[in-house]
Structures are given as C-alpha cells and as structure tokens.
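Left out: one protein chain. Kept in place: all the others.
Labels run A and B following the written order; every chain starts at residue 1.
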Amino acid sequence: MNYTLVIHGAPASSQSCQTALSFARAALNRGHKIARAFFFRDAVHIGSGLTVAPQGEADLHKAWKELAEEHEIDLVICISAALKRGLVDEREARRYDKVSHNIDAPFNFSGLGQLIDGAATSDHVITFGD
Amino acid sequence: MKFCFISSHAPYGSTLARDGIESLLVAASYDMNATVLFMGDGVLQLVAEQEPGELPQKNTGAMLQALEMYGIENILVCREDMLVFGLQAEQLLLKAKQVSRSDIPGIIREQDRVLNF
C-alpha cells in the first residue's frame, strides 16, 4: 500500500511529528510505501535546519530527513503555513527580501494542491493532528 | 474521487477551521467530489452573522458562504452536536443537511479519502 501522511503538530511541542515518523517506519518495514509527508500548520517547523535538539533527545528534523533520503519520501512543507511562521527557502527569501533561509532539500515548499494530489494518488491518507 | 473533510473545531480560537476550509476549497478546485461534515465544536462554524473583525481575524463564516461558488454542495452537520449548542437550522449561515451521529460511520464508508481538521 501507498500512503500520504498529513501532519499538523509542532515537532517541539506536540507528539504528532514523532508519531507520524514511527508510523512511517513501521509501514516501510512491512513493505508499504510512504509517497509523501505533507507538513501543515505548526508541523512546518520540522523543515527548519536551524533547530538544535537537546543532547540525548530525538532530532526529528534529522530523522525525517534521513528516512526520506533512504526511502524517497516527498517531504512537502506547506508554503503559506511556513511563510507566516518565519520558515523560508532560498527562493522565497529572495522574493521577500529576507536575510537568510532555513529550509533546504529534501524538504520542499509547495501548496495545498500537493496535499490533495498526494491524498488522491495514494491508497490511503492519514492525518496526524495537533 | 470522493473527499470528505471532517471539521470538528470551533472557529477563531485556533486556525484549524480556517485551514480546513482552505483545504476544502483547494480540493474543489482540483475537481474532487468534496463533502464537508461539521461535527463536535465544528458546528459553531455555521452560526450566522459572525463578526470576528475586531479580533482581528478573517470571517470563516463568510468563506463558507463561498462554498457554492466552488461547486461544493454536500454540506453536512451533525444534528446531535447542534443540539449541544442549542442551535436551530434557521440560525445557520447556510443550508446544511442534518445527519444523525449514527449516520456518520456510513457517510465515512462511502468516501474515498477523509481529512480531519
């Protein structure tokens, strides 16, 4: 089976990015495929390359990045949710005259169309709420 | 493809209601056969004459009135949850089809995809 995951909660203050990660690993172990993870609302913070995980605690940004690279998961950060929270990639930083950017590959910016497209083209869509 | 959006949070205290509506509108723009179901605290999104301008926030009630323009006709509301808030059909800002809580599993079963807000 092919899954699209929709994640709403902030990595630092909600369990949702971790739960989605654990689900993704379990599904992959069973031979399923995770086509796309769509980070929406506060979950867009997962994309920031500037987060520092406390020693001895999970680094969710790194964990998602490594899982995506190993299993070719499309990691989409909702652009409108990200911009209002101070998360920008290089292109948007240029467009809005911002001094730096904090989103890099494999995380990529796109719109809600990718949420609908991912849900439509996967066998299942699962929401991990706040 | 049949998409169901289940909206179960009140407007304004958080942006879940608004994020759900925006996702719903995108689904409709992508030619999906979209249904929206308001249940739990989500029924409060349907109360007529909302005026959140002083908050200041966008009026999600006004956005819901655009559903027709986006070709979204399947608008469902949980009857028991309306009663919880003492809401009558004539107090709603649009014509929604009332469904009973016990109908909801069947409604979900008919859908190809379900998203929660």
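Criterion: a residue touches a chain if its C-beta (ideal position, glycine included) is under 8 Å from a C-beta of that chain, and two chains touch if they have at least 3 such contacts.
Criterion: contacts and distances are computed from a predicted model.
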Candidate names "Sulfurtransferase", "Succinate dehydrogenase/fumarate reductase iron-sulfur subunit", "Two-component system chemotaxis response regulator CheY" or "Rieske-type oxygenase"; UniProt protein name, chain not shown: "Sulfurtransferase"
Touching the absent chain when the full complex is considered, from A:5, A:24, A:46 or A:79: A:79
Contact partner of the left-out chain, one of B:26, B:39 or B:76: B:26
Residue of B:4, B:17, B:32 or B:63 in touch with the missing chain, whole complex considered: B:63
Chain B residues that touch the omitted chain in the full complex: 22, 25-26, 29, 58-59, 62-63, 65-66, 69-71
Residues in chain A touching the chain absent from view: 78-80, 95-97, 111-113
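The definition used in the following text is that only the chains that are shown with their structure count from here on.
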Separation of mean Cα positions, chain B and chain A [Å, integer]: 26
Contact set on chain A toward chain B in their complex: 6, 8, 40-41, 81, 111-113, 115-117, 119-120, 125, 127, 129-130
Residues of chain B touching chain A in the complex: 1, 3, 15-16, 19, 22-23, 26-27, 29-30, 32, 113-116
